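Here's the structure, in structure tokens; my notes come after.
Of the protein chains in this complex, one is absent; all others appear in place.
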């Protein structure tokens, strides 16, 4: 496992713990606004995961494909822009 | 536990499973774009949780406070708008 | 025109000016990243308009309908939640 994979894995472990915490809040009938605050925290943590993965992707896969300038180059850029659009919730 | 709490709890259980699936993908060095697609699926599922909780909050807590028209009414509306802003990621 | 309408109108005037500024940047072939920064500024300004309008709507229309507890009450809450979902870009 590469170093940045380990960092992403650890973030996901923390997110798993946060999601279990949310289940407890719901079971114990916590105040709605407190649940929403905690959901927002998990969303922020997930965005951070997405940014990390996207960053690594751009710096390795995309940069390699573009530098190689092979037939894959355009395809990789299409795929990247599709991921960015999805990430930014743009149709 | 109320009926809608059970639905939210079950959604969170599924999200927990999705987050564990993401950990496996990262451990097995899955393709970045596939990981991003799966992160987006978890984000959509979490938004659905937030919408459900917000919906219940508006229909019960807020509607009660406003109908009662007590001193709590304005406070509840402030709190609601703060939650909506956070949810929509508006500063 | 009510006081808060005037404030929203003025914000929209400023946004119109910003959009014209963007047209000039594009015509003069400004650097992409600078254009994107300016687009983001307009988006933030528009969100502020949406928050102001939503806030007024919740405090007047929705609060009145809920306090009246007429048949309109549920309908107004459905409409509100649809607007919040659209605003937060949740499907």
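The first chain written gets the first letter, and so on, giving A, B and C; residue counts start at 1 in each chain.
Just so we're on the same page, a residue touches a chain if its C-beta (ideal position, glycine included) is under 8 Å from a C-beta of that chain, and two chains touch if they have at least 3 such contacts.
Owing to the predicted nature of the structure, the values given are computational and were not obtained by experimental measurement.
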item	value
Which displayed chains the hidden chain touches across the whole complex	A, C
Where the unshown chain meets chain A, residue by residue	44, 47-48, 50-51, 54-55, 58-59, 62-63, 66-67, 69, 73, 77, 80-81, 84-85, 87-91
Touching residues on chain C - with respect to the absent chain	1-2, 5, 8-9, 12-13, 15-16, 19-20, 22-23, 26-27, 29, 32-33, 35-37, 39-40, 42-43, 46-47, 49-50, 53-54, 56-57, 61, 79, 83, 86-87
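Everything below uses one rule, namely that only the chains that are shown with their structure count from here on.
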item	value
Set of chains adjacent to chain B and to chain C	none
Distance between chain centroids, defined by C-alpha means - chain B, chain C (Å)	22
Distance between chain centroids, defined by C-alpha means - chain A, chain C (Å)	28
Chain C residues counted as touching two or more neighbouring chains	89
